[in-house]
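As C-alpha cells, the structure follows; a few thoughts come after it.
With one protein chain withheld, the remaining protein chains of the complex are depicted in position.
All chains are identified by letter, namely A and B, in their written order; residue positions are counted from 1 within each chain.
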Amino acid sequence: MRRYSKLYWQYFKARIKVMMEYRVDFLIGVMSVLFVQGTSILFIALVFHNVDTIHGWTFYQLLFIFAVAMLGRSLEHTFFDNLWTLGWQYIRPGNFDRLLVRPVNPLFQIIAERVQQDGVGSFLVGIIVLFTAIPHLELHWGIAEVMLLIVMIISSAAIFLAVNLFFATLSFWMVDSLPVMYAVQGMNDFARYPMQIYGKGVRFVLTWIIPYGFTAFYPAALFLDGSGFRSIGIWTPVVAIVTLSIALLFWKRGLRSFVSTGN
Amino acid sequence: MRKYWEMAKSQIQLDTAYTAWYWARSASIIMRMLIIYAFWHAVYENRTTISDMPLDTMITYIVLATLLGNYVSGVGGQLANQVRDGSVAIELMRPYNLLDKLVALDLGSKISGTIRETFPLLLVAFLFLHINSPTSWLSLLLFIISALLGIFIGTQLDLIIGILAFWLHYVWGLRVLRDAILAFFSGVLVPITMFPSWLQMVSNFLPFQSMVYVPVAIYTGQIEGIAALQAIAIQLVWLVVIIVGIRLAWSFAIRKVTIFGG
C-alpha cells in the first residue's frame, strides 16, 4: 500500500509535468468542462425561470442533487479516466503486454498513467453549485453532516468507478468495449433528477442493476427533509463497496482470461 | 463532384461496419428521450403552457432538437487529428480539396445515420412519446429546407476545430467546449424562447440557433409564415459567411504547413 502510494505520487508528478508542457491546453480543458457543467446548470435555471417546482422539488434542492453528482463524477473523472482507453490504447495495440511485464499491478498502472485535468473544472463547478444551494436549503451543518456528505460524495465516485471498470473490463473479451461504456455512461444523466419522475422500470434499473441512482439522487435525498428517500440514501456507501468489489472481481476474471487466451 | 460522391458512399459502407457503435448510440439516444419525457412531464405537472408551448409541443420540440442536434457536429475532429499527426501534409498533395473530401465523408455518415438511426428513432418517438406531426405540408417542407441549411452550417462551422489544431494541440477540450456551446445556443436543450429576453438578443446575433432551433421551431409552429421565410434567409446568409470564412482561415493555415513543414 505504502509502495503504491509512493509510486502513484511519482506517476502524478510526471503527469503534472506533461500538463505543464501544454499549459494552454490545460486551461482550455478546464474552461471547457466549466462551460459544459455550466450549461447543464443554466438549463435547470432556465426551466425554473418558467416554473417554481418540479414534482415538488425546488431549484436549490435540484442544485444540491446536481452538486453531489458533479463532485462524485469529477473525482472519478480526474483520477480514473484512463479506464476509457483500455481497449483502444492498451489492448488493441498490444500495450497491455507492456504493463504486464512490470512488477506492478496492471490496473494500478493504467489508472496512474493518466490524471485528467478536466476533472478539476467540474470539481470547481460542483463546489460552486454546492455552496450556491446550501444557504437556501435550511439544513443544519455540524461536523457529522459535513463528514457524511464527504462520505457520500466519495461513495458516489466509487460507484461511477465501479460501473466504468466493469464495462471497461469487457475489453478483455471484445477488444474495445468503448461503445458499451459510452451507452452505459449515458444513463447517469437519469440520476441527476428526482427518481419519482421516472416509471418503475427505470427506477428499478437505476437502483438495482446499474446503481447510478446512488451516485446523486439517493445520497442527496438523505440530506433533504421530507424526501422520503432517507432510508435508501444511507445505503450508498454499502452499494459503493459492493459494486466496486464486483467490478474488481470481474476485472480479475477478465485479466485471467486475457492471460490464458492472449490476443 | 463525382469523386466526392464516391467518397461519401465509401463512408456509408464503412459506417455499416461499426455495429457496436450503432447500438451504443441508439441506446443512449433512447435513454435521453426517456429522460426528456419524464423530466418535461414533471415540469408541466402544475401548468399547461410554458412560453406559450403546451406539453406535447415541448416534447415534440425537444425530441426533434435532440435528433437534429446529432447532425450539427462534423469532421472537425478528424481534421484536427490529421493536422496533429502530420498526415494533412500528404492529404494536401492529393488531387482533391481536403475540406470538401471531409465534408463528403461527413455527408456519407449523415446519410447512413439518417437511415439507420434517425428514422427508426423518429418512429419510436411517434409511437411511444406521441410527438406531434407537422402543422401543415408547407411547414414540413420549410422544416426540411431549414434543417438541411442548419446541418450545412453545423458541418462547415465544425471545421474550425480542425483549423485551430494548427495552433493548439489539445483539441479534445476544444471539442467539449464546442459541444457545450452548441447544446446551449443551438436550442437543443431548451427552445430559445425560454431564454430570458437579453439572452435571446445575444442568441439572435449568433449562428448557432440557425442549426437546430430555427428548423425545429418551424416544425412545431413557433416560427410561422413570413417569419419562417425570414429565418431561412438568415440561415442562408450565415451559411455563406461561414463557408467563406472557413476557406479563408484554411488557406491561411495551410500556408503555415507549407512554410514550416508541418
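Rule of thumb we're sticking to: a contact is a pair of C-beta atoms (placed from the backbone, for glycine too) under 8 Å apart; a residue touches a chain by one contact, two chains touch by 3 or more.
Just so we're on the same page, contacts and distances are computed from a predicted model.
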Legend entry - Per UniProt, the name of the complex member that is left out, chosen from "Chemotaxis protein CheX", "ATP-binding cassette domain-containing protein", "Acyl-CoA dehydrogenase" or "NADH-quinone oxidoreductase subunit J": "ATP-binding cassette domain-containing protein"
Inset, instruction - Taking the whole complex into account, name the chains on display that the unshown chain touches. - result: A
Inset, instruction - Return the single residue from A:V104, A:I150, A:V175 or A:I246 that touches the missing chain. - result: A:V104
Inset, instruction - Can you list, in ascending order, the subunit A residues touching the missing chain? - result: 3, 6-7, 10-11, 14, 17-18, 21-22, 93-95, 97-98, 100-105, 259-262
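Criterion: only the chains that are shown with their structure count from here on.
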Legend entry - Separation of mean Cα positions, subunit B and subunit A [Å, integer]: 28
Inset, instruction - Write out the stretch or stretches of subunit B touching subunit A in their complex. - result: 20-21, 23-25, 27-28, 31-32, 34-35, 38-39, 41-43, 45-47, 50-51, 168-170, 172-174, 176-177, 179-181, 183-184, 189-190, 194-196
Legend entry - Partner subunit B, residues of subunit A touching it in the complex: 22, 24-26, 28-29, 31-33, 35-36, 38-39, 42-43, 46-47, 49-51, 53-55, 118, 174, 179-180, 182-183, 185-187, 189-190, 193-194, 197-199, 202
